[in-house]
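A single protein chain has been omitted; all remaining protein chains appear in their positions.
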């Protein structure tokens, strides 16, 4: 029931890490949108393993094959089916996991839930599934182009290395100029150094990705249960390894007074705007036309290149030998996933909002 | 479309702050559950305005009237309709807001979205709507009793006053012994003092509520889009004034190494358990049988008892005179709302999980 | 999970025949629609028991109380909660049914499903629940007025008395001029005579209601699973006592050749139209701008005023004594219910269709 995301613009995803492929169906794509397949492929490239020295060396070309819903270069309004076939599977890497529960993975919980599982590479719980989201997110971005909505994300923290200030302090167009996807070259270098150090130790490290959505029309979001930030939050919390979500002033804002946090309205350039943006572009669950900004916390990847004590399916203690090819830090590759999910949410609410008036 | 929450156990809520009443329909309540109306009323009492010296003095008895779905003291499996009639409405308090956008409220965004709005007391955007959630949450708690699942929340931060350590350091049964709902008497006193100081200044303050869910069976949650923590997060982010959600080690955990954060499995007392619980009881989106723990950030309430500069509907600057009766700090009354939403999510996923096997 | 109807315009209904009341929540009502409460009440009057000599004498004033979502005479876009309190309950009439399964009622199946049931007057399975649909349908009609969409239904068969020809042969404005709601006075008389004869025998009789929807814009309906006629069919089959649904040439058309049944396109008055309308206004699941016409089969009401052999909850044969107040023929009161459901479907698809383009 639950492999579908969205209300109107909906992605239903399928696929396991070491099955035939990852894919999905995008239903609700508006008709008549130009489908730039190169752009979509480029977005996949930003998520692709093997793209740089600080990510997993696993090689996948990640070519998306569209199966329906596009004709003559444009969306037809009917569902867009797609598949990305898996290529570089070392399933034998995982033979030792058949009856083993890796710590802080989903091995144990899947076994508890379903009674059986595809243990190879994490199966359905693998972050490889986010390929489907990048495809759907790229489609959403193509539709949002018509509205001039812009969705960008960047790495703002890796371990203890924190990018100071918020997004307004940086030129976000520089995000793609370094491997870690941080808009500040100097901080990026420190982050990269940390990731390399962590990898050398067979360890992993977490971090924070910040997202900004610009030019969102006022009025998107539902008042009670489908608040725009609640849907954004659910979208982000649905990404592998995410442990937290905040928007606007978030957790930091709780210590201040209302008189310090309220955003004063002013009329400028013919529209009502706010002097500050502690609200993060959303008030009462509905966009107010200011930039939407949010932060997403990623835990360190659970897979280590170290021998690890754990238990087998019967609870017997065993030592798990280090194997496989993994990311020391998931953030560089998660940046496009954060953007993809955000783009889907905004497009979804834009379309839903069209139904509020007859 | 969006005033319904849940997949199987579903609340559809309705009502405005100064309309006739707040109510809802709970669909999917399992049949045969004993309905303890006193308990439900007691839960409403924990959310009720006027309950203590540190909340709004607005008086509402908040009596719930059940209209269907209960027969002979038990749920029948058919929808439970209910209403809490509004009583203590000073709608004239809000006459001045008819054409005014209060800062950091939903006035402006509702007007943008719908073109018209019920301005009295915030209308649909009022936190009074959470009455419906407390009723539904209490019903969920009654069903969860059968599973011995326990849902508790408490105030862990008000402004800069932070309750040190996590929930394991405290006796949570003491949460209800003070007005601010903090399990430590000493810290509670400081929190209360701060709230009183803030109120005296006509100001407001934010804080953090922590939640714990115990005895959740392993296996609840969906692998990709309906991850248990994503649904919990959406539930919490749907509560008025919430700006952030994290679970397990949350934002703090991002700075550590995987080797520090992984939860080692051990077999104890005949079941597989973890030595630590940095995962917060959820792995790969699915409960693992450990305590589920999470934190929710609340911004300071936007309504101040101060004169406030803002704009009217045409963008003209105006000065808004201080009026109305409001909470200097929303946390004490939000504790039961956090519990209610959490209970709904857990019951929902418990029922959904029954469909995974034939 | 399943007491909600619709995709965008959604009714969630609650209530039992002999509980406190019947009500619902309409979510997705477009904002800014004028709410003519008199019209809504008038629609309820068409469904009301006791309205004429050929329906149940049970007296209910069926006053709807709106609880939310309407302000200053217009819909606000937020959910419209409403309740119709039950008044004329003779619950003691049903004491003998507590442990009895009436033939062709839902007594047995509810007991099988839920393990317990509110046996009074059929509980949730009572057609009294359609009160909620008439309220929601009237709201839909008010919104559809803006589009000039017109929804009408009429009784076209009672027992063996068949109104000859289709709707194009009659002036449908005459439907409300007689008790049975048949647009032909002469046929109406025969139908009424048959109903009176049947009632005198303590028996009941079935029939057919025909529906017509005019001025539906082309393009409504979804291509595969949400075909306009599939949603209309589900809507009609959800009405108590309905056993069949057909549209256009329906069952009769199966015997003809394609060359006889195809509707030839012509351009007239600046738009593309069809010479005939065997398709019933829907092609490929999507409205083509012609009149949508359909037929709904109602079985004879199961409740008889005769002594009836049946079994109790343990399977022991018993004789059920004739009691209660019921309709000898449900059709006159079902006409407005058919209209209500049709109006909801059309408005729902109109709103949904707005999301097909960005």
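Think of it as A, B and C in the order they're written, each chain with its own count starting at 1.
Everything below uses one rule, namely that contacts are C-beta pairs under 8 Å (C-beta built on N, C-alpha and C of every residue); 3 or more make two chains touch, one makes a residue touch a chain.
Quick caveat: nothing in here was measured; it's all calculated off a predicted structure.
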Left-out chain, listing which of the shown chains it touches: A, B, C
Please give every residue of chain B in contact with the chain that is not shown. 8, 28, 30-33, 77-78, 143, 146-147, 223, 347, 350-352, 354-358
List every residue of chain C that touches the chain not included in the displayed model. 1-5, 7, 13, 101, 103-106, 108-110, 112-115, 124-125, 129, 157, 159-160, 198, 201, 203-208, 218-227, 229-231, 233-234, 237-238, 243-251, 253-267, 271-272, 274, 278-280, 282-289, 297-304, 306, 308-311, 315-317, 352-353, 355-357
Interface residues of chain A (partner: the chain not displayed): 1-4, 7-8, 10, 12-16, 19-25, 27-28, 31-32, 65-69, 71-72, 74, 76-81, 83, 113-118, 123-124
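Assume only the chains that are shown with their structure count from here on.
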Can we say the copies chain A and chain B touch using the same residue numbers, with more than half in common, or are the two sides different? same
Cα centroid separation between chain B and chain C, in whole Å? 39
Multi-partner residues of chain B (each touching 2 or more other chains): 1-4, 7, 13, 113-115, 124
